[in-house]
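The complex appears here without one of its protein chains, the remainder shown in place.
Which chain is which? They are A and B, in the order written, and residues in each are numbered from 1.
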Amino acid sequence: MELNENIAGNPPFPGIIHETPGGGIVVSTFDSVINWARSNSLWPLSFATSCCGIEMMSTASAKYDFSRFGFEVARASPRQADVIIIAGTIVNKMAPVLKRLYDQMADPKYVIAMGACAISGGPFFYNTYSVVKGADHVIPVDVYIPGCPPRPEALLHSLISLQEKIKMGMTRDQIRSEFKTS
Amino acid sequence: MYNQTEIIKDTTDLGPDGELVINMGPQHPATHGVLHLVVTLNGETIKKIEPHLGYIHRSIEKMCERLSYRQFIYVTSRMDYLSSHINNTACALLIEKGMQIEVPERAKVVRTILNELTRIASHELWIGAMAMDLGAFTPFFYAFREREMITDIMEDTCGARLTMNYIVPGGLMYDIHPNFQTKVKAFVKQFKEKVTEYEDLVTGNIIFQSRTKGVGVLTAEDAISYGCSGPVARASGVSCDMRKIAPYDAYDRVEFDEVIETAGDSFARYIVRVKEMNQSIRIIEQLIDNIPEGEFVGKTKNVLKLNKGEFYQRVETARGEFGVFIVSEGGTTPYRIKFRSPGFSNLSVLDHIAKGSKIGDLMATMGTLDLVIPDIDR
Partner (left out) sequence: MTNEAIKEYITQHAPDATYDETGEWLNIVVESNQLKPLAAVLHGQPMQMDFLFCLTCVDYTTHLTMVYHFTATKDRSMNIVIKTNLDRANPIIETLCDIWRTAEFHEREVFEMFGVTFLHHPDLRNLILEEETAIAVDKTKGYWPLRKDFEDPINMIKL
């Protein structure tokens, strides 16, 4: 079966097609079909605190459309969202709010830290008394996107990489250690 | 069966007058940023609004006391990120005034063109975001079409799309891209054709008009007393354009009108911003053909030191009057910086004008105030 063979690229299709007269039969496992469906419709939670939020809005609009990849429906409620894109700086007053939103999201959920501020505090690292130096002090992060702000193409690249990892059936711990080594 | 009024009296969430306190934000689908409003309602009527700030307070004023005069300019890009060129211009002008630096003509004209492009981009995004708040999703995509043309121009010339670190004390960081003039002219041509689309989609829409006319009325005396500036004050009849009062860069040589309406409601604030975009196009058309040749930056030392004293510079951003106040003790870092942000005063008027209206009107009022929360919290 060609399911988990293509590590670097997109697995072509979750299943083997047997051609029969009058149609075809697809043989697959439930896990691969569910992973394929899940990865193609990740709904982001709209959580933009500062400047990176504008680049996220640009990615949502017509030029760098991310609804082609299934992210179109940006839900406002954390109960209905799959992935939270932390776009912007997290400060001490906002950290409990972020933790509460993350707890309210249902499993399986993913976290993307977009921009230098969400990775490590960014330009506000030194001499500030109110900035949390990295969103991963608050919630576990799966994907980090560097940039201040990152280009919309960088955000698309990270979303597509996350989709590929999900399609291959990796758990969150595996996704995080995979990104660390490569 | 239960009597309806008895059920309401039984719940313990209501205050003594039957008031309900709800939280709007800090995370909400409106694209303003992290603003937390505690709204006290009686049914659907608003009794009191209390804004809670500080969810994006990045201690910028304290941080800038340890940054040199060349470094702190780029932090202001991230405060009001939709007018980043204009904020940078304010800081650069202050240092040029304090150190008597000569700015060449080419730099002045290009700075003015970039400021006006930034103003148009900010108003475009505002139209898209405000229409989305009221439930119309289509203008968002149309507005971003023009905004992407502007960010494309910025990317060629300045190197970045949103936080462009291009304006330095003395002029520009490097010379403009060879395609700058052709691209700006193409943008001006497209904008003039497409701006009628906004008129058709949004301005003439009967639902938009009934949701914004007569909503959130701000009188001129209140606007002055609350310190409002920018389109919020101009829609109430107060003349406050810093480009006319204290002209800087190339604004004293171009002709443009200051757009003033007298109605003071949300629709007037909307009309002011749409007309301001047309005035910005007029300014760009007057300048784009005659960019003077020459140097793009004046002579400055590498390490800048302001003399001992206090300096204040005012500019007109897309939101209102932005001020930078520096107290210097003669060193290489400022002793105290204060940023007078336009959103801070514009937000304080929200409680006054939204009292007594319905909660659906609050969206229209808050949308037309055009708040960018990192600018308020600093």
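Brief remarks on what is shown
Here is the rule we go by: a residue touches a chain if its C-beta (ideal position, glycine included) is under 8 Å from a C-beta of that chain, and two chains touch if they have at least 3 such contacts.
Bear in mind the structure is a predicted one, so any value in this text is a computation, not a measurement.
Only one of the listed residues, A:Lys133, A:His157 or A:Arg172, touches the absent chain: A:Lys133. From the options A:Asn40, A:Ser67, A:Asn92 or A:Gln174, the residue with contact to the chain not on display is A:Asn92.
Annotation: of B:Lys47, B:Lys62 or B:Lys213, B:Lys62 touches the absent chain (contact as defined above). Seen from chain A, the chain kept out of the figure touches residues 92-93, 125-131, 133.
Residue-level contact of chain B with the missing chain is found at 53-54, 57, 59, 61-62, 66, 97, 222, 224-227, 229, 238-240, 245-246, 309-312, 321, 323, 325, 327, 335-336, 338, 340, 344-345, 347-348, 352, 377.
Just so it is clear, only the chains that are shown with their structure count from here on.
Note for the complex: chain B touches chain A at residues 26-29, 31, 33-34, 54-60, 62-63, 65-66, 74-75, 78, 81-82, 125, 140-141, 144-145, 147-148, 151, 161-163, 374.
Residues of chain A that touch chain B in their complex: 46-51, 53-55, 57-58, 61-63, 76, 88-89, 91, 93-94, 97, 101, 123-124, 126-131, 148-149, 151.
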